[in-house]
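Of the protein chains in this complex, one is absent; all others appear in place.
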Amino acid sequence: MTDTGLTGNDSLILPPLAGPGRRATARKAALALSALVLAGLIGMAIFAPLAAPYDPMEINLEERLAPISSRHWLGTDHLGRDVLSRLIWGARASMGSVVVIAGLIMATGFITGAFSGYIGGRTDSVIMRVCEAFMTFPTFILALFLIGVLGTGLTNVILAIVLTHWAWYARIIRGMVMNLKNRDFILAARVAGGGPVKIFLRHIAPPVLAQLVILASLDLGHMMLHVSGLSFLGLGIQPPTPEWGCMINDARQQIWTNPELAIIPGVMIFLTVLAFNIPGDILRDKLDPTLVERE
Amino acid sequence: MLKFIIKRLLTLVPLLLAVSVVVFLLLRLGPNDPAMSYLRLSNIPPTDAALAEARATLGLDRPVAVQYFAWLGRALRLDFGISYVTKAPVTDHLLHYLPNTLYLAGVSILMTIGLSLPLGIMAARYQGRWPDHLSRALAYIGVSTPSFWLAFLMIMLFSVKLGWLPTRGLGGLSHVIMPAFSVALMSLCINMRLIRGNMLEQTHTRQVLYARIRGVKEGYITRGHVLKNSLIPVVTALGMHIGEILGGAVVAEVIFAWPGVGRYMVSAIFNRDFPVMQCFILMMTTIFVLCNLFTDILYAAIDPRMRLANEGSGND
Partner (left out) sequence: MSCPALVINNLRIVYPAGQRVILHDLSFTVPGGSTVALVGESGSGKTMAAMAVMGLIPSGIFQAGGDITINERPTGNLTPEQYRELRHKSVAMVMQNPMSAFDPVLSIFQHFKETFASHGVRDRKRIRDLAAEALRGVGFDDPRHILELYPFQMSGGMLQRVMLAMALIFSPPLVIADEATTDLDVISQAKVLKLLQDHCRSHHLALLLITHDLSVAAGLADEMVVLKEGRLVEKGPVSQIFKSPASPYTAGLLAVHRGLYTPRYRRIISNMERQSV
């Protein structure tokens, strides 16, 4: 609308704005950077034994809290362990757990939601009630409780986060399946003589899975923050295994003397989450502006 | 309006009941043995006899359904048992710490709303120009920053370097501002972009066109139509924000030694103090559910469609 007062009486045909072009290049640059960071992190995680100069768990009290030097590129922590090596190995814990969590959430969400949506009826109602019950809890609070019940450790953190997030996905998948189930082309397939399982696998599963992958990838950053948050509290990976959240927790005592020990692992978490969020955000903008936004 | 509130209050009952069932089942089906924890914390050696006695004391030998109803009955009387650690009633402890958590969460919510509103409106007003780009950049950063890391960065700057703010403890503005901000940042950024998006969307609606056709002043359009319609989805989003803030408060309490229920819960997890855990989750979930009820009511108050949709005066 001509809210700028441009009544068009400025007569001549104006050239198109420079805007869209610049946005697109910025977007491409951001995507490229994120891809680079993610590739780097995945590389770090996979090639940790080769990339890390020292054993991340090797305690060396003589060299504790050493500053940045040519021997220790990022210094050492309060137990004399090389920070850089711990950082590199920490990628394994962080990236690994996020991947596992995402996979498990997709699996449980898909199986439950698709089953519930396809079968329908009483079973569907019951499953949806269960989902609603799970969705009533604030996610982090429920995760804390689950760890309390199950115990600390990485496996339980993964389990806890999966159990707090699956219901949301199950609900959405179930909605999609129900929507597709009643479409005409499914009816046609049934008339053509396909069994219910075959129809499901061929016609319903593919688009639902595609949407699921997109939704999950939008959530990766958020999952990462939960994992490192729980580890920071000491509820996740137990020391001495390196993990970025844990490293920040360890550095609490040194905050007055060696603040960098708390800053550096945080930068890694920040960059990872940012690298997850940027492509996700761009993807969401492109696809469907009405996509439900998780927090 | 009153009918609406009553209807919503009634839906709370089955919801909270379902929540209690889930909590109870998760508790009992966990791999930890409450009897074992009890003995351990009481420093009683876990002989078979001691275990049997502990089980009887804790009522673990009765059928599950009976246990549930007994437990539910006690829960409704706000009796969540005795802490394995302090041997004092759990409810008293948590109710003692709860106001501090609510204080912290409350300030965080105020910050979220108070900052996201002007920033979001500004980003919409200056769309495509530097305030908009800046807000987008800030939003990306804010959403990707771990709250505990941000807390440390703030402590390093404002406490260690500048000495302006205290690092720990309960208190007034100087004590609460850092923890509240670390908790609020992510919600703030999400809300800011949401408001911006809504406002931009609203300026292109047919309602705004009709207002312009009537020669309505821009100021009236922005306030009466655009802002009002933009804020309605924000009220819905508030529910989500509250959930995240309640969770984030736990972490902030640990870092800033804020004497709230979150910090208590974390130590209870390490101590395997189950009565505390179950009271915590029920308490926080109930608060969360009540907050959601409140946002629903607020939504109905703002959006006349929610209140009046079924009434009409359709005689032509």
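Quick notes on this one:
By letter and in written order, the chains are A and B; residue numbering begins at 1 in each of them.
By definition in this document, a residue touches a chain if its C-beta (ideal position, glycine included) is under 8 Å from a C-beta of that chain, and two chains touch if they have at least 3 such contacts.
Predicted, not measured: the structure shown is a model, and the values here were computed from it.
Checked against the full complex, the candidates B:8, B:125 or B:212 give a single residue touching the omitted chain, namely B:212. Residues 206-207, 209-217, 220, 224-225, 228-229, 232, 302-305, 308-309, 311-314, 316 of chain B touch the missing chain (whole complex, contact as defined above).
To be clear about the criterion, only the chains that are shown with their structure count from here on.
Rounded to a whole number, the gap between the C-alpha centres of chain A and chain B is 21 angstrom. Listing the residues of chain A that touch chain B in their complex gives 1, 3, 19, 129, 132-134, 136-152, 221, 225, 228-229, 232-235, 245, 248, 251-252, 255-256, 259, 262-263, 266, 269-270, 273-274, 277-278, 281, 293-295.
Residue ranges on chain B touching chain A, taken from their complex, read 15, 18-19, 21-23, 26-27, 30-32, 128, 140-141, 143-149, 152-153, 155-156, 160, 186-187, 190, 194, 203-204, 208-209, 212, 218, 237, 240-244, 246-248, 250-251, 254-255, 265-266, 268-270, 272, 274, 277-278, 280-281, 284-285, 288-289.
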